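A single protein chain has been removed from this complex, and every other one stays in its place.
Chains here go by letter, A and B, matching the order in which they are written, and residues are numbered from 1 within each.
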Amino acid sequence: SNAAALGSNIIGVGVDQELISAVPSHNPTFVARNFTDAEITYCRVQPSPASSFAARWAGKEAVFKSLGVKSSGAAAAMKDIEILNNADGVPSVQLHGEAKLKAEERGVVKVLISLSHSETVAIAFAQATTSA
Amino acid sequence: SNAAALGSNIIGVGVDQELISAVPSHNPTFVARNFTDAEITYCRVQPSPASSFAARWAGKEAVFKSLGVKSSGAAAAMKDIEILNNADGVPSVQLHGEAKLKAEERGVVKVLISLSHSETVAIAFAQATTSA
Partner (left out) sequence: SNAAALGSNIIGVGVDQELISAVPSHNPTFVARNFTDAEITYCRVQPSPASSFAARWAGKEAVFKSLGVKSSGAAAAMKDIEILNNADGVPSVQLHGEAKLKAEERGVVKVLISLSHSETVAIAFAQATTSA
């Protein structure tokens, strides 16, 4: 008989924080290198674009950590981690390139993410899940 | 044969941070509108009531995020998210009203929460789980 596989396993979690002033979102080269077009479009129309870019940057770092991948800040393929909000404002993660391959190798089917920022600090939490 | 459904699925996570000074817990109208009687009783006897109120405020925001509900701060029904500590000091979440309905719609059976505060900042993490 077939037993349906139910439930999921968390294989990694990631937390990150960034000083908003430390993420150079006023630098077009930095932005173009590390954020996707859709992310840039989203952040530019937020009340505080600098905060939104910093929160996404923290999110990308948190996703790398949840995947068990050593990130080296701008040296990592930050653009491979795309974080977009749905119509309800809930952020979701799309993986591309090397990050997607690494996730697939580990059986990851979903990465959950949450972002938060105060006036000065952005924090993010990510959780990588396999189907069981 | 019957295979028992085991395990659980995380449907959402939420992280939030608040400057303790930004949560007006000295304002009785604000407190009465956003915290339940049991929460108020708990926070009032803590070493730093302002920190405890701010941590719970961050917790309520984190729970909304974990449920995939757009919160708008005081405009949301913050009182529908009740965070109380058990005898071991472990915080647990009780949902009421609209928040409870929204959780039930999504199949959420449990929301786990953790809170932390420093001298100036409160942070919270929440995780919404379905039975699988």
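Operating definition for what follows: a contact is a pair of C-beta atoms (placed from the backbone, for glycine too) under 8 Å apart; a residue touches a chain by one contact, two chains touch by 3 or more.
Because the structure is predicted, anything quoted here is derived from the model rather than measured.
Considering the full assembly, A:A62 is the residue among A:C43, A:A62 or A:V108 that touches the omitted chain. Per the touch definition above, the residue from B:I20, B:I40 or B:V121 contacting the chain not shown is B:V121. One chain is missing from the display, and on subunit A it is touched by residues 1, 3, 5-10, 12-19, 61-62, 65-66, 68-70, 121, 123, 125, 127, 132.
Interface residues of subunit B with the unshown chain, by the touch rule above, are 1-4, 6-10, 15, 88-90, 112-119, 121, 123-127, 129, 132.
What we mean here is this: only the chains that are shown with their structure count from here on.
Subunit A and subunit B, compared by their mean Cα positions, are separated by 23 Å.
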